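Input: a single structure, listed below in structure tokens.
With one protein chain removed, the remaining protein chains of the complex are shown where they sit.
Moving on, here comes chain A:
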Amino acid sequence: MAPLVPSQEELQRRRIIGVNAETVTNIPSTDFPGHWPGESHGWALDQFKNDFKVEYHRNDPYEASFSLIGLDAAVANAFRRILMAEIPTLAIETVYVHNNTSVIQDEVLAQRLGLIPLKGSVEGINWMQWEQKAPGDEGSAAPELTDFNTVVMQLDIECTQNPDVADDETDPRKLYNNAHVYSKHLTFTPVGRQEQFFVGDGAIRAVQPDILIAKMRPGQKIEMELHCVKGIGADHAKFSPVATASYRLLPDIQILRPIIGEDAKKFAKCFPKGVIGLEPVTSEEASRAGSGYEGHAGEQKAVVKDAFNDTVSRECLRHEEFQGKVKLGRVRDHFIFNVESSGQFESDTLFLESVKVLKLKCARWKRGLNDLMA
């Protein structure tokens, strides 16, 4: 027997998660074999290829926004989690303090340095190797330092009096040289094959040059050697390549019965600007019996213009006059991603990287499966 194929309306109905004043309905996905009697829902690559869609909304180097349509929440969430915690990036991991006479303690300074996002030649960073520490393996012998696993940076800075300054000057930044230590003061020296990758524009440096690291007064000095390694966000948040990586479901607003006149204006005010529009009721609509517009020709009616920007605040559900006239919801398989890179990689590259990581994990586990089969 050929499997039953549900109608488009039925499929559309299943795609909407209901958002009510106090509750949510129709929450779990049901597109699995065995859920709907007679329907197939088994994995079919061709069908997925047809149904899956990507829409791009914004693509700046450090912020990208796009929609993935036709995906299950489990997979979308895997991408999001990988973006935050499993894409390797470079960060300062070990700090050797040769001299630190500033008021900020060694360990606090080291912690601050670790959090500074670094950038450099992407090719070079990809070439670098990373090693995952075995769990509970702190304090074991460090791996041998080589050009492909460690980037060495220096922070050598001393605060001195500025002799040519007016007597009544009070700003410490003018009064002294190097009163403020910024991330731009980190210096980088390539070693070995790093000289091929990290040259010119590709040199390792802080993404933002003006991150304040410490404040000093004349006579104080910081001399440090900083070793940067590649790691993942699951180990420490400083390795996370994104500032934020999140998704939301596309909001869905259905006006069930006409909202006209003053009510329409009030209704539009329940939503962010541009979500609900006002349009005049046409004479054709007004003449149709049972449309709810009879005798209202020329008056303003509320129409859904752009549900994308809605916040689903549910404000409209609080008002008596809109009871039963509107249905709020979200589209189950429309994920609006927002990826904000912290600067090491571009946002779109990061997402592609997350897909690659998921595939790599599958491939790796599958290889482990062969041992089981044998």
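In this text, a contact is a pair of C-beta atoms (placed from the backbone, for glycine too) under 8 Å apart; a residue touches a chain by one contact, two chains touch by 3 or more; residues count from 1.
Everything that follows uses one rule, which is that contacts and distances are computed from a predicted model.
K.L.:
Given the options "U3 small nucleolar RNA-associated protein 22", "DNA-directed RNA polymerases I and III subunit RPAC2", "Exosome component 5" or "NADH dehydrogenase [ubiquinone] 1 alpha subcomplex subunit 1", say which is the protein name UniProt records for the missing chain.
P.N.:
"DNA-directed RNA polymerases I and III subunit RPAC2"
K.L.:
Among A:74, A:166 or A:289, choose the residue that contacts the chain missing from this document, as touch is defined above.
P.N.:
Of all options in A:74, A:166 or A:289, contact with the hidden chain holds for A:74.
K.L.:
Take the complete complex as the reference. Which residues in chain A touch the chain that isn't displayed?
P.N.:
Chain A touches the missing chain through residues 32-34, 40-43, 45, 48-49, 52-56, 59, 66, 68, 71-72, 74-75, 77-78, 81-82, 85-86, 127, 129-132, 134-135, 148, 348, 351-352, 355-356, 358-359, 361-369, 371-373.
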